[in-house]
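In this view, the complex is presented without one of its protein chains, the others remaining in place.
Chain lettering (A, B and C) follows the sequence in which the chains are written, and residue indices restart at 1 in each chain.
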């Protein structure tokens, strides 16, 4: 609740202070419903007109034992009257439903931040499970924070006392009590939440009633309790007009794929195998059969992408989604797709590696793997969305390029984009790019590898077309007949042609646009989900007078034309990445620019402050 | 037969001319036995004291229809009185057993070169199969060469007329007739060849007799025929004293693995799946069970390397061999080996890609794939032998580093090294590096990830050791306990430690040694099988006064310490590779040196002349 | 696979299915005969030429699609069933054929094979079993007999082999048949029946690799002795075989035995019932040295076909929804600014 342009006014009984932005984190046991609390509060924030950024954080276990650190689930929200670029570096308000949640999250809370806890949950058993030798609520160890201990469990139980519910059922309503309290605290309209409760529990009126009551009790508690002296309000942000919805990266990616294939007039065929954090794409697309979407849960990743490639051969747009080890397993088939020059979109929702690694955490460590992770020379197009909503646009772009150039296209998302969400201006289908797929039908002069002079794409000639019968395969082909050829010069020509085709995609890549001065002390180059943190840091640094600009790459292969010139206009080039320095290698090799890596590999995103600090160190006395 | 310091003397009836070096190629139908002819002639050359280099060239089909271009099999030999670095750019003598062999090979023959053909094979049917509209022996189209048409088939048949053999059997002796003729031509001792015939056909005395006769007939024909006016002799080369054998890269690699594991006192466990051109390693090791070698032909490449990793876990040295698509399939398991820090040697016998590509041709296009082809940050050691015999040394080195640093090590050979051969000075086992494997046995203070301060290697604690029971796995581990940990800072520490461990291997990598001037106009940097061509070109260029040096990298990850300084001492850096420019990317990214790629990707090695020409172009008027 | 469409086009001939590519198997290879028979059968199936797709993996056998003038995809070692699944699910109107070898299907491709069988896609799988790796020049395969000496097993193999039909039955296959490269008529008939089956048809074609495993099936092809070693199956017929048709198969408890017909009444013999899975297992298991090798259709049952189920779900979804893209994009909670 920093930088608040405060000014208390009074609505209802308690005064209201106005703030620019608030970062709040809800944390509790996996069973405590913190994801629901968080997303409901998010929705009430956007309805109130704030710009927002969110970050859920799930435990790796399905159901870790209650009360343990392993079972803590969190949800962070940054809501603001200005443009929001990240979910916030550090929460200013922490809601901790039990000792484990407190222990796992306290170090992130800003000094002096508000700490709402459920008193009853700090019993001996839970304290022990969390490894607290003494009760932190009473041992003075929380003196650096604004402690707001609330009898959440007891008050919820009281509010629902006369309902015929088990103890367990009652306690599951704690989260709506908490939500009510927080909604009061931030002066939020209650109606939308109540409406949601009604919808959510439409099939179980008893639970509907219970959760309504819990919510109202929490809200009333804020109003009446001595603990809370005032409320806060974050005014609406200046947001471009339009109709918005809150969307996660995985959802946006699904919709992008569907919208693009509808525009192209193609069936969308997803061949996939479940894996965290990509599985939700499979789940969501599985429900869209009406949109000519077929999902195929294959026996493994190899079969998933194999089926997708078969579908592309047969005239659909084949897509395969995966993460972590799934990427390794798909490489052989991607090589075949490169060789047979069929369209294919592969979505890699990156997670912590190597090996099984940190399956539920985010990372950007697959860039070199998707670029080079296949034997032989097998170039592909690589795109990376920079925010949850951008997953929509880049999914559309992936489909468009795959069809236009008859090539596999990699879409590099990550766990942070996949599960994070942001408001998304709902696009109108007609405004999407025009991208009809064209199948070859004319047998006259047909050769499987006869190329379009503009794109070097070969014709898409699908089974069922009379007169175009032909065979594709992984052995080197003669140009243009497609017959098997072991001839040395033909091989050289084909290898170079495939490379040139991918290089040609640069004609479809927008020129690099920097945010900030055209030349200056430092250019920060990023890709993927680091967008928000880098942009916010750039603005903060600029505000402090640094001549710093930000360039975010959404096309990683081929790189935009003219990129080298841009890089050379700055004294220093810094490349923050959630890996050991992968993009920076490409830039250095390609442009011989002494770009410097800034790497963080902790399974969690950069903080704005970290990037600011790194730039300051880099520039040093350079001011 | 260029650059001959000629001087005819007379042995026997016809005069003998002395030459420095000769490049000869034997070509025929797969069934014609040209590989045997070639290797027999090779052996007689080394016995005569020449230095040699060889290059066999097999057809992709098992048995292509006889007489077709697809069925042509070739074997090239360079034998010399000086140091031999390559099998020679272009043959000066071509033996073509049929029209298809002529057609497929003629363009390589130097102008004015000698062309020995079997007249009878140039019949209508064969000419048609090879696509000759007219008989080249008679239509004047071969006027640029020294045509030596011999009735090989007829003479062989005559020589064997009184033997009770089928026509097919008789004609299968043509190759020994040819060998006899060529042995005469180059003034070779006949005894070793006859001894080999005796050994080879020991079980079939009729064939023994037939081949002896055919050989003698060929030899006699040279002496008596009008066609041949003189013989040639290539004097012995100045070769370091020692006992030698001719060895292919695949054989040397096998012996290196066996010698190293014997030195280390470990069982050698090969988990593999057949694939060209790696299969022969499986075949050869399968016959060495007495040396504590276990070979396991698995159901696929994944199982092959999985079993190898299991073997390493259990206390053997796990090895997996493959090529082409097999590399893609092994990547997930290599990631697990990186994470669990177990020793493992993976041999990639590179072939033409992408996808199935050119399975029987050579290429160097897997370098980036083995470096980066795994999701997450998964660094490994990468070594590359530079000649067939060097495969022995680098295999020993791979095993040594894998054990010392507890890490997967990639050995990057290629089709050219694998099947090519050269004389190898047979090493004495005691002279091999001392490299005993050490298993942890002491339970006191044991932790699975407690590291050796010198190497950062974790202990190798194998099942069956009381008190060291522990669990390994692919999820991130806590340092040093090895317990599952999702903690952000632990992950960062582990990722960086794994990277540092591989970087530390540089302490075992010899400082870069250039061949040629310490500084100069141009440094040619190569790796792998291009060694010979680059070295020969460097010498030729130096002889012409160019200040050119050659640096050949056998350690590709980590690179040798001080490499950047070396590169910067030359005005230009040229990197010839049989790929689209992979090492050059690493050098540019790492050292910001404007190294220039010289790429050839035709499934066949560089010629010395090509590299010379490229350097001349690069340096231009720079003289 | 059942006929997917009948064609009003001019009758096709064998030549229509010969591509312009030079056939590059070794002279004498059993693959030639199989190719010829398949090319003879294809014109009769009532499927337009452009609706055939031949999908293969890698191996000598997997070169097959290049020689058939239809659509074809020579894919990756072992992956043909996966790729064919994507083709068939996208385009159920196509007649999809998978050509594979014992290494391709049963070694590296085992998983995809068993999964396409359990899902029962309407495809035809022709497995050319030569009990060896041909293309990689002679290593033993998962169907090689124990003790086999090959390049990779100089001391003899120690693996117990798969029986392809037993494995396929274990994977819930709905059509199982076996035939031999050199039995032209029988091969044609089996291929026709595989095509006629709606669901995944699994056909093991015993194929001689005269280079690396010559004579592997001599006992089944040698004129002198083959009648004693082949058990030709016909639905509803008792299981009789032998040069004089003097031997039969009957049950002894739950175990089969060979009996001499003179000593045993014909009524005791097993009668072939392709719909009985227990019988199918018994037959799929049967073979030398104590039994003849069953040839023909061992098993055929009807079970829901994967792509039919998919089509039903798609229709139902389309009936439920008008697939309005704008509505999809705007679904869920939304709010309007400005």
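Definition applied: a contact is a pair of C-beta atoms (placed from the backbone, for glycine too) under 8 Å apart; a residue touches a chain by one contact, two chains touch by 3 or more.
Just so we're clear, the structure is a prediction, and the values are computed from it rather than from any experiment.
Enquirer: For the chain omitted from this view, which of the shown chains does it touch?
Expert: Looking at the entire complex, the absent chain's contacts are A, B, C.
Enquirer: Which residue, C:45, C:80, C:98 or C:171, contacts the hidden chain when the whole complex is considered?
Expert: Reading the full complex, the residue touching the unseen chain is C:171.
Enquirer: One chain is left out of this view; which of C:52, C:162, C:212 or C:241 touches it in the full complex?
Expert: C:162
Enquirer: Which is it among B:239, B:450, B:596 or B:618 that touches the chain not included here?
Expert: Only one listed residue reaches the unshown chain, and that is B:239.
Enquirer: Which listed residue (C:24, C:77, C:91 or C:119) would be found touching the missing chain in the intact complex?
Expert: C:119
Enquirer: When the complex is taken as a whole, what residues of chain C touch the one chain not shown?
Expert: 107-111, 114-115, 118-120, 142, 146, 155-156, 158-163, 166-172, 251, 254-256, 270, 273, 276-279, 281-282, 285, 303-304, 306, 309-310, 313, 316-317
Enquirer: What residues on chain B make contact with the chain left out of this view?
Expert: Residues 43, 46-47, 49, 239-246, 255, 258-259, 262, 267, 269, 271, 288-292, 294, 296, 298-300, 302-304, 306-316, 318, 332-333, 336, 340, 426-429, 463-475, 483-484 of chain B touch the chain absent from view.
Enquirer: Please identify, in ascending order, the residues of chain A that touch the omitted chain?
Expert: Where chain A meets the chain not shown: residues 61-66, 68, 70, 273-276, 279, 282-283, 286-287, 289, 295, 297, 299-301, 325, 355-356.
The working rule: only the chains that are shown with their structure count from here on.
Enquirer: Measuring from the mean C-alpha position of chain B to the mean C-alpha position of chain C, what distance in angstrom results?
Expert: The computed centroid separation for chain B versus chain C comes out at 40 Å.
Enquirer: Which whole number of Å gives the spacing of the CA centres of chain A and chain B?
Expert: For chain A versus chain B, the centre distance works out to 47 Å.
Enquirer: Residues touching two or more other chains, restricted to chain B: which are they?
Expert: 325, 355-356
Enquirer: Out of chain C, which residues touch more than one other chain, so two or more?
Expert: In chain C, the residues touching two or more other chains are 58, 76.
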